[in-house]
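Only one protein chain is missing from this complex, and each of the others stays in its spot.
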Amino acid sequence: MLRFLLTRLGLAALVALTVSLISFSLLFLAGDPAVALAGEAATEEDIQAIRAQYGFDRPLPVQYVAWLTGALTGDFGNSYYFNTPVIDLITERLPTTMRLGLAGICFALLLAVPLGVIAAIRPNSLIDRFALFISVVGQAMPTFWFSLILIVIFAVALGWVPVSGSDTWRHFILPTVVLGYFATPGIMRLTRAGMLEVLRADYIRTARAKGLHPLKILFKHALRNAAIPVVGLAAVQLGFMLGGSIVVETIFALNGAGLLAFESINRNDFPVVQALILIFSLIYVMLTLLADLLNAWLDPRIRVA
Amino acid sequence: MRSSLLAAAIFAVALPFPVMAGSDDNSLKIAFTREMDTLNPFLNTTREGVILSRHVWDGLLHRDQATGEYVGNLATSWAWIDDTTLEFTLREGVTFHNGEPFNADDVVYTMNFVADPENGVNPQRNVSWIKEAVKIDDFTVRILTDGPFPAALEFLSGPVVVLPDTYFAEVGPEGMATAPIGSGPYEVTESVPGESLTLTRFADYHAGSPKGTASIDTIIWRTIPEANTRIAEMLSGGLDWIWQVPADQADRLAATGRYNVVNESTMRIGYLYFDASDRHGETPFDDLRVRQAVSHAVNRQAIVDNLLKGASEVVHSACFPSQFGCDTTVTRYEYDPEKAKALLAEAGYPDGFEIPFVAYRNRDYAEAMMADLANVGIRTSLDYKKYAATRDQIQAGEVPFAFMTWGSYSINDISAITSIFFKGGIDDYARDPEVIGALDTGDTVTDPEVRRAAYSQALNRIADQAYWLPLFSYNSNYVFDLDLNFTPTPDEIPTFYNASWQ
Partner (left out) sequence: MVSSSRSEINHTSTPGQQLRRRALRHWGLMIGSALLGLIVLIALFAPFIAPHDPYAQDLTLRYLRVAFMGGTWEHPLGTDHLGRDYLSRLLYGARISLTIGLVAALISGTIGTILGVTAGYFGGRVDTVVMFIITVRLSMPVVLVALAVVALFGGSLTVVVLVLGFLLWDQFAVVMRTSTQQIRSQDYVTSARALGCSTTRIIMTEIMPNVFNNMIVVITLEMAHAIILEAALSFLGLGVQPPLPSWGLMIAEGKDMLFFEPFLITIPGLALFILIFAINMLGDGVRDVTAPENRN
């Protein structure tokens, strides 16, 4: 187990390093960030002054090593736009994205797992068809389109929930539904497939033959085994959600890391974008690591593999 | 119920929007697009920052929007002692939000701090003209300029505000950004970065201020990047005031009869520029006839009438008409596609040519112009990028043809636009010695008539040579509650201290 853990941690570190290299070199291909720094009203002198001040004339490898050394201690430099430490900006806004992502994945699990289980118990029933419908629609509907339609109906026409912002839990309802819905099809399919397979398995037949209560069989035996891949998928989906909440945060004016990322791209605020790409990658790596550990705990066979 | 609503949402012409109006607690909820980089008025580069600055701080002077005249704010009188010395008599009895009394030390400290390039005021041109400030007595100061600078009064009534010296010395620029203190009509009482600001009326605001006495108690200032979300908030009553609403949406909102929709011109103008001096190697634009052809090809009036609408007008000079020195009697290029084709043929392009076309805002206007150009045979491929990236390439000399705009920082003087783009700097693609010489004269002499003549010479040359095709002035639509008294001004700085609920 320890060896498994150490290998995975080492791999995670290596992945993070590679991502940091990619994101750093990618964003410096764009040329001179001094203009972005100076702002729209800047003149030639402003830009020259800034260019000198930030040392953009140093060779790229030097800048990378300096950046990485800082990053290891949580120092991602200053945002060009805000002129405040990047890490402060991110720690300020990441919680909103986390809250949104967690709410989203909970919504997805609450919707997808029961539907998937019922669909597996009663294949080709009305609920199975409904589940299929939900999943097909979820896969084919563009996020932004769905968001706008929800705003029009529930916020503007009905006035049930606020349009935008993040003051109260009510502000999170629509974004949670949008973000969570897109994780639903995958989780549901996997739950259904896993349940179908498990329900066919010998030990379930044995349990049935022994006359155990069907609900007990379902929860104690079947679901636990079917849950293993679902846990992994949910962790991965959460990682995608955190990195992919840009559209949702922009539309609902949720002041999270996604919105910060989008706005920073528009402002050519390289340090923020670089740090965010790295942090989202780290979160994803952590989540998959966590999922692996959970799986190993749920299914001892994995540990030896 | 739900399905009919869905149908309504998708296909209906008008939705059953609830009616919202008024305010129970004399507060005003407003929204802007961008998050400010900092609340510090001397480091802020956004329009939002300029607006905030007018509410939280005061300058020595104030420009009366109705008359265009300068009036005293923190100063009660002023005079040019010589070409480079301005003397001010300061107002007595003014206090800052933290109770600190205002006197000459605040002015001297602020001016000397911002004048030092080391302190990184951005943009520098707001303050680079200040040499130093000298205290004469507690309520008299002199500001010395770096050479003759006729536009000084304009800057002192705008971006150059006065900071409290004791507080500022204590907290520094960072402290000023997190807990701003000024002497203006509103104080910042809460700041949630990226989300909102709460401004509260300053009870001890000096009575003699030309800004008048504010009526609204609290201003909730939100940042909402997505335009549709702002409109949705407006429709659902979450906001009382929005601006920069595109013409089409403004028309529809006006048609509901539930909002005040007011259109006001702005100082921003759009223009096409050409690489006339071959900065980016050989392009067809080094031929005057090609530049003239483009000028005749674009139907600016149709774009103004159908897309910009409102107070926008076609402009012909490389400046905004109200700016000092903006001679509007220059050569005009009327819409005439046949003439454009003829000019192209004469220049050796009977079948037109292909050229990349760079733009950074108003994609729809750019598209409309591209269609006009295609009509005369000029095939453009749009390269639509963010401002920073665009300007970077332009200054590097890599963009032969672009649709750009310039807002002159709302400074009512031609030196804030023409002199920036035509004096041979990195933004200059004309590099015409005659233009450069004339602008140099205009920028440095103080006699208004000499300035006017010099600028006129430059503008005429620019128009004759078609270095730019000035397109149109922009306008801004303000949409707000029917019960709100609010008057927009052409300088694009909404003043909520003049707003009130009915």
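A and B are the chain letters, set down in written order, and residue numbers restart from 1 in every chain.
One rule holds in what follows: contacts are C-beta pairs under 8 Å (C-beta built on N, C-alpha and C of every residue); 3 or more make two chains touch, one makes a residue touch a chain.
All values reported here derive from a predicted model rather than from experimental measurement.
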item	value
Of B:Leu197, B:Met370 or B:Ile420, the residue in touch with the unshown chain	B:Met370
Sole residue of A:Val15, A:Cys106, A:Val161 or A:Leu223 that reaches the chain not shown, by the stated touch rule	A:Val15
Touching the absent chain when the full complex is considered, from A:Ala71, A:Val152 or A:Leu254	A:Val152
Residues from chain B at the interface with the omitted partner, ascending	9-15, 227-228, 231-232, 235, 246, 248-249, 252, 302-303, 305-307, 363-364, 366-368, 370-371, 374, 381-386, 389
Interface residues of chain A (partner: the chain not displayed)	11, 14-16, 18-19, 22-23, 26-27, 29-30, 136, 139-145, 148, 152, 156, 189, 192-193, 196, 236, 239-240, 242-244, 246-247, 250, 261-262, 265-266, 268, 273, 276-277, 280-282, 284-285, 288
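To be clear about the criterion, only the chains that are shown with their structure count from here on.
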item	value
Averaged-CA centre spacing for the pair chain B and chain A, given as whole angstrom	39
Chain A-facing residues of chain B, complex	5-6, 8-10, 15-18, 34-35, 37-38, 43, 45-46, 117, 120, 122-125, 128, 174, 192-195, 222-226, 228-229, 232-233, 235-238, 386-389, 391-393, 395-396, 407, 409, 420, 425-427
Contacting residues of chain A [partner chain B, same complex]	30-36, 38-47, 49, 53, 81-84, 89, 92-93, 148-149, 151-153, 155-159, 162-166, 250-253, 255, 259-260, 262-263, 265-268
